[in-house]
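These notes are about the structure you will find just below.
One protein chain is absent from this view; the other protein chains keep their places.
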Amino acid sequence: MDALSTSIIDLRDVVAVYNGYPALAGASLSVEKGEIVLLQGPNGAGKSTLLRLCAGLLPVERGTAFVLGCNVQNERERIRSRVGLLGHNNGLYADLSIADNISFWASMVGALQSEIDAAMSRMGIDGSLASRSVGNLSAGQKRRCALACLIVRRAELWLLDEPHAGLDAKGRDEIDAILREASQLGATIVVASHEVERAQHLATRNVAVVAGRVQERS
Amino acid sequence: MNSTAVRSVGTPSTRLFGLLAIVCMTWVVVGGLFFTPADLNQGESVRIMYVHVPTAWVAYLAFIVTGVASAMFMFGKKHSLGFDRVAGASAEVGLMFMAITLISGSLWGRLTWGTFWEWDPRLTTTAFLFVTYLGYMAVRGLGGSPQQRARRSAVVAMLAVLEIPLVHFSVVMWRSLHQRASVLSTDGDIKMDGLMLTTLFVGVIGFTCTFAWLVSHRQRVMAMRDILLATQLDSALDERIAEGSQS
Partner (left out) sequence: MSTSPNIARVARVVAAKDLRIEMRSHIVVQQVLPFAGLVMVMFAFALDNDDVLQRVAGGLVWLATLFSLFIVVQRSYAIETSDGALDALRVAGVDSQGIFLGKSAALFVQLITLEMLLFVLAVVLYQVQLSLAGLVLLVTCVLCATAGLAFVGTLYGGLTAGARGRETLLPLLLLPVVAPASSSERNPRNGIGIFKWRSSACGWLAMGRSAGSFCRALRHWRPAFLWRPHRGMIRQS
């Protein structure tokens, strides 16, 4: 790792390829600890790919990429346990209840029951809702459940792809509050969102992703 | 990329293999058809043996090479794609030889047993081995990056190679129509005419040289294809960057 870089995310001219197509074409991005960074851009710009690369799910074709001090090229396993990614899918099991889904993730990281209860309460999915099967939930409720799973996993870096999708105004405000709280507790958050106005109230920094490259915005 | 066009993937070593293969195959064809005696029981049909047996041995060799190269890719420090290319090339050529083995064996069976096919342990397990490596080739064609292709294929290859002992010892483990090993028999006594045995060994050498020649060329072509993909990536990158400049 570059000894001078203490960034949580440090991408330099990164090229990421998906089936021969360069989804990222020389992206450079630096994110410091505690920041909430908003990624904006049109469809096909590479926002999702950038998030997935930072999560350690995609290899780096060219350039250098360090996340949490680990080289994405050959230390992806070390990155993954410390990163939480919420993509377009929720990562939930439809046949299990909310409580079972969250308990599953909690078991993976050894989270306490009190942490599970706190996460469910914070996301408003406790009580009678907790025993409902995920397959019977609305899109917004599934999203809350997915975020609760993210909370119990105690990730240092949160990567969120359209986190407000499917939520009503109240739900979106609650998500924003969760993210600010997580940031204050030390988590670094990168959000890809089309909701520019809403996200601008949340983010400490905006960047644009255009044709696989990153452009800083004021 | 080097601006000089590559006209051939041949090198002195591959040319040597090629020359040896031609010489040995000529011996096998001429000797096998005209000079070696007919078998006491099988008659003239024994001449199929000079193709059937070497292709079977070389197919085993090919699949073992695939397994070993795959293991070297998976467990090597550098995970070199060169091993993956050798594994893929060897499996392709091995499939070809296995197909020749099955076809020549069917012809031999028709003449000897009166049928093209029997549900015999050796024949059946050989057919399964053939299908297994067809599956391996299907996995290689799944797409993804060269590293992803290599890792997936390596797992399948390392499992598939375990079938080879089952195929080879099927004639020992089960009751089989297929004859047991004549050359590698456990009693050490090879009951075969000298000229027949010599022609058989020359056939093994000839087919092995053919295998080496084919695999060398095939894996070089694969390497060139990977280089071409990298070149295409440069063009795709330029287009993507231009797309950004326009927006």
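Observations
We call the chains A and B, going by the order they appear; numbering starts again at 1 in every chain.
Note that a residue touches a chain if its C-beta (ideal position, glycine included) is under 8 Å from a C-beta of that chain, and two chains touch if they have at least 3 such contacts.
What you see is a predicted model; the values in this text were computed from it and never measured.
Put simply, the missing chain touches A, B once the whole complex is considered. Touch with the chain omitted from the figure is made, among B:16, B:38 or B:166, by B:166. Looking at A:15, A:29 or A:45, the residue that reaches the missing chain in the full complex is A:45.
Interface note: of B:24, B:56 or B:129, the residue touching the hidden chain in the full complex is B:129. Contact between chain A and the absent chain runs through residues 18-19, 23, 41, 43-49, 52, 55-58, 77-85, 87-96, 100, 104-105, 107-110, 133, 149, 153-156, 161-162, 192, 194. Hidden from this view is one chain, which touches chain B at 74, 128-129, 131-132, 134-135, 138-139, 142-144, 148, 151-152, 155-156, 158-160, 162-163, 166, 170, 173-174.
One rule holds for everything that comes next: only the chains that are shown with their structure count from here on.
Put simply, the C-alpha centre of chain A and that of chain B have 47 angstrom between them.
Chain A contributes residues 15, 17, 19-22, 25-26, 42, 59, 61, 210-213 to its touches with chain B in the complex.
Contacts from chain B toward chain A in the complex involve residues 143-145, 147, 229, 232-233, 236-237, 240-241, 243-245, 247.
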